[in-house]
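Read through the structure below, which is laid out as structure tokens, and then see the notes.
Note that one protein chain is taken out, while the other chains of the complex remain in position.
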């Protein structure tokens, strides 16, 4: 391999406290928005209509929150997860500022935890990644942890440091990426759902009904759009020799599909304010159909805001399995929310278990 | 099913005279135009080049007429045709104002006819749908009728009302979405065809020669771009159990393909002014190749306009069958134009039979 190509960092290349400035700043445009719409079909009026967005207090339609997330995430891949065995989890993800077409996004990560695995072959790297706009204002911040291969198994293990991460983002941190809204001007006929914040209650479960089949071209186009370079998504020649024998679909693709499907039942959950945690329980492959359902874990006021309230949601996505019976974990006690068990404990159709905060107009 | 998800209207939910404001206003952008171009490959210079459009009298390139149609149509689906068994026809479709990138489109439908079928299980709903821009100016109006399932077969039948629909849009209604053009500045070298309005005659038939194969990813991306939520297009898991065993391609996809193919022979038919009627004779599936041919049904002056003339066209699209011999209906008398028979009467390769008005420079 040429000294000029990027072979990615291995576990022993990460240093605690190290700051990594990621490559390839990216101007996001209405072209990216169109492609995102074509790939996922979101229908939240705030992101769909400049006119609607202006009517309630935005200067124009903001980008879909997940498009911002994927672009920032994509920048971190060449430095953080090119040699990752698995993307283990997310925490403390907060959207900090609305992003509009024309903004240029860049990303920086800090290594906040390291823990070598007992097999001596891999280790877990915790990074806090931040996305910035062209004025250096932070737009997004999140922690993720990945299992990364060691280049040299004989390399000494670093001191073990595991960061203390919040189980959920505090309600005081919600709403930073949402301007004060004129909730009276928010027309629920145009948004397609009459149900506002006050209509939802903790414990409520919603089957999002619809299913969406994924094609290879779709997830490849999406993932390249984010300049995400993880090889498993694009290289059938190599993947054919792998244990699955096919390309793996970027986990973020599933999140975006589940979010778009969730419109049916959560049509006024117009903004993802934070992601508390998420887990890609099993891989998705092209040709399979994604379904989703959500549970309202909690309803909360956003401190200082009487225009919007926050719903804490748990959304489960499945493959080739409708969600009318709310599949999640196997066994009786397994259904308790907040438990993070093994993939084995899940219904075998489950591919995503996501815990996040959305805002809804009051 | 949660009370918060949209299960769509059933036949007995429609009331004659009822007005339905549809959800999800949509700002259309140059990003949508790019994706439309990538999916269909249209080559009409007016829509392709801002510079060309300005040269003849537009402020810039308008959106492809069918992109406007599909976006407006898409908005009506969740309210009108989510429980449709079949999309039976279109009539009186008129383009009323050019639409440019940056416009925000919304849609309203009025129920203008109801007729329960004799089996008591379904009924036909006639709606007049209108698309508006952000200034509430109408940009498009059309009637369509769909066969919709009853939720409860015991529900009483409504009074039968079948609207009287024009067989063709009057020439006085054409041209509203086309500014007065400087036809002398219309450069037929740049448009790729030397043939102007006066070069076409009624009865002329044109085989558009080229064929275009459709992929699953393509029709899914297109249909999601329009925020069309009809389940049959996206959900392989459910469709696999259906009689066709596969996803159905949105009928509008075939119209757009036939329109793009028609450039070869109709290169100066730069604007669809109206659709008189249309029929999706048979479904299209991914992997098949679409061909098309057209007959000039009529040539007409547009009242008050000496810059453009109108051609009334009948375009037939087929699957996996070139159109050099102009396939249409089976049998001798069946070829008469204007006859609307059963699908059985058509050549089995025919999938679309569309009757519409285009404008051409004089």
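The letters A and B name the chains in turn, as written, and every chain counts its residues from 1.
Note that in this section contacts are C-beta pairs under 8 Å (C-beta built on N, C-alpha and C of every residue); 3 or more make two chains touch, one makes a residue touch a chain.
Everything numeric here is computed off the predicted structure, so don't read it as measured data.
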> Where the complex has a chain not shown, which of A:217, A:282, A:301 or A:330 is the residue touching it?
Replying inline: A:217
> Which of these, A:31, A:57, A:163 or A:283, touches the one chain of the complex that we don't see?
Replying inline: A:31
>> Among A:86, A:185 or A:236, exactly one should touch the missing chain; which is it?
In response: A:236
> Among A:51, A:247 or A:305, which residue is in touch with the absent chain?
Replying inline: A:247
> For subunit A, which residues touch the unseen chain?
Replying inline: 1-2, 4-7, 21, 23-27, 29-32, 34-35, 78, 102, 104, 106, 134, 215-217, 220-225, 227, 229, 231, 234-238, 247
> In the whole complex, what residues of subunit B lie against the chain that is missing from view?
Replying inline: 29-35, 37-41, 43-45, 48-52, 61, 189-193, 195, 199, 204-213, 215-218, 221, 264-267, 287-289, 291, 320, 322, 324
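Simple rule for what comes next: only the chains that are shown with their structure count from here on.
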> With chain centres defined as C-alpha means, what is the inter-centre distance between subunit A and subunit B in Å?
Replying inline: 37
